[in-house]
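Can you keep this structure in mind? I'll have questions shortly.
All protein chains but one are shown in place.
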């Protein structure tokens, strides 16, 4: 992935979050406070509106900007989590202009670490980490298998339905949180699905 | 009417107001604030509860007590109007132990005067005075014709339907107040109907 | 209709008890009455009494205290208290300099206060009355209701009385305040009385009721619900023609009971943006409610130096402290 593709990814994701806004919020109504779709759509709309301004930026700078914009505009819990993840990617890709398998692997490991720290969480607690974590683990030093990555993201997202949520508002429901997809996991799946589609098209 | 009958009248009226509470309030919802039934029922309940205490009182004292209790417990606009009317009856019947036609005639004239002063109103303005005024005018020096009195009360009450209300909350509606019975006129009709029934039974 | 209450018939007594229990250092209830007074009175000060039906909280008991009212009379919900209650308040408030009763312009209240005045007079207490009629939704000034502007009149009158002014002086100021204050309201929902199961009127989801009073009565006009900015325009258009040009203003944005403070602040923003005048004070909150009605009233008060001084003066009541 180069910076042009990164910007396409942001654009596609912005469109996707807007399209899925109501569905994501409805999922959040079951487990949380019903605003996850609105938050993500607002955040990525701000990203989209900044893309022209960010034209000259390096891939690393782009990820930093993406992260800080999401922190600022998504707000809530998802903002600092998505934000931290992308800021970690930005830091990991300091001198990277074209992300290859290795860069994905090391960068995503840092991103997952960032989410875990920020959220004081680990995989299996019914959060967006349950998508990010298997996705990160799928990258290898060789060319990314985008089909597999999408499939892992989907599996991770679906797995949250059976989990007792341990972090975030859903945790208040205890056992009653079982039976619901985690909204942050679903939005993360859309993010990686857009990435996979884009990268597959470019292959 | 002697003081025993006066107390019976209060008792019957209390029962009647309780029974008509919702209807009177519904009428007041169209022209006012929807509480006339509640107000009248509360006021006459207090009267009823005091009757034992009032056992030794003269007719004049009874009317005074009835008046002041209604002022205190009915409240709103109806309280001071009904209250003034009965307090004027009490003053007019200072030395009367048995109300005959003449006493009714002079007493009711005072009562009507009291309502007009207190309410700054006159007949034809779509208020309870449109019952009290024709009723007062029906008394003569001879034995009261209770059937006629009831009929006049009813006619006066019904006439308020076609009037533009000029006093009280209904006045705010202007022409739109036409087509509704005045709740105070209706409660006054019940009052006099109970009186007429009682007196006819005693004849 | 769900309400936080026990027996709806006793709701007034229960809320007065709660008010006094929570503010015992400041307030007391006259035994056997629904009258709330200051705990201690100022000798030789003109007593300021107000009151009316309940359901308009914090009016009026929330405004009893130094710099505002001496006594407030609470009737049943939306029903004027009887003359005997007003008399008890007048008796308590009289500290030798007479009493001014500030009454909202409703038939029942006025008649009960007049009766109470007559009774007080018979006991040698001078009690004057000033009638507040700030609601421009009604054309005929005789019929105009007293709504939220009432609390500004109470504030200034109370502050002036605190300075030791005479009854005639205090009455003059109250009358001037009344002549310079105008209000109008809009409801987004009706209200529901504690003892009644239905709302006071029906209003469709996309309708609003313009020119309502504070007793759940229907308004002057019903129309399609509008934005905050449009409602601000509508109310300003009705009120402004009656406000002397050039005078600095005080603005009161008053919630009708269940409108959130966020919305009231949005509305205040629209009013201030559209009001091209010198605004010296803006008050936003619930000052004179109508049970659980959603909606807002706007009040403009044309200040002069004297009114401004008494509006700014210190006040120590449960609801209004400054």
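Order of writing sets the chain letters: A, B and C. Residues in each chain are counted from 1.
Simple rule for what comes next: a contact is a pair of C-beta atoms (placed from the backbone, for glycine too) under 8 Å apart; a residue touches a chain by one contact, two chains touch by 3 or more.
Keep in mind that this is a model prediction, so the values were computed, not measured.
A.B. asks: I'd like the shown chains that the missing chain touches, ordered by label.
C.D. replies: Those shown chains that the absent chain touches are A, C.
A.B. asks: Specify the residue from the set A:90, A:126, A:168 or A:183 that touches the hidden chain.
C.D. replies: The missing chain is touched by A:168.
A.B. asks: In the whole complex, not just what's shown, which of A:27, A:81, A:157 or A:195 touches the removed chain?
C.D. replies: The one listed residue touching the chain not shown is A:81.
A.B. asks: Where the complex has a chain not shown, which of C:173, C:234, C:249 or C:264 is the residue touching it?
C.D. replies: C:264
A.B. asks: Taking the entire complex into account, which one of C:64, C:113, C:214 or C:231 touches the absent chain?
C.D. replies: Per the contact definition at the top, the residue touching the missing chain is C:231.
A.B. asks: On chain C, where is the contact patch with the chain that was removed from view?
C.D. replies: With respect to the unshown chain, the touching residues of chain C are 2-6, 11, 14-19, 21-23, 54-55, 57-58, 62, 188-189, 205-206, 208, 225, 227-229, 231, 251, 253, 257-270, 272-273, 282-284, 286, 289, 291-292, 294-296, 321-322.
A.B. asks: What does the interface between chain A and the hidden chain look like in terms of residue numbers?
C.D. replies: 25, 29, 32-35, 38-39, 42, 68, 71-81, 83-84, 118-119, 167-169, 171-172
Please note the rule applied: only the chains that are shown with their structure count from here on.
A.B. asks: So the centre of each chain is just the mean of its C-alpha atoms; given that, what is the distance between chain A and chain B in Å?
C.D. replies: 77
A.B. asks: Mind pulling the chain A residues that touch 2 or more other chains?
C.D. replies: none
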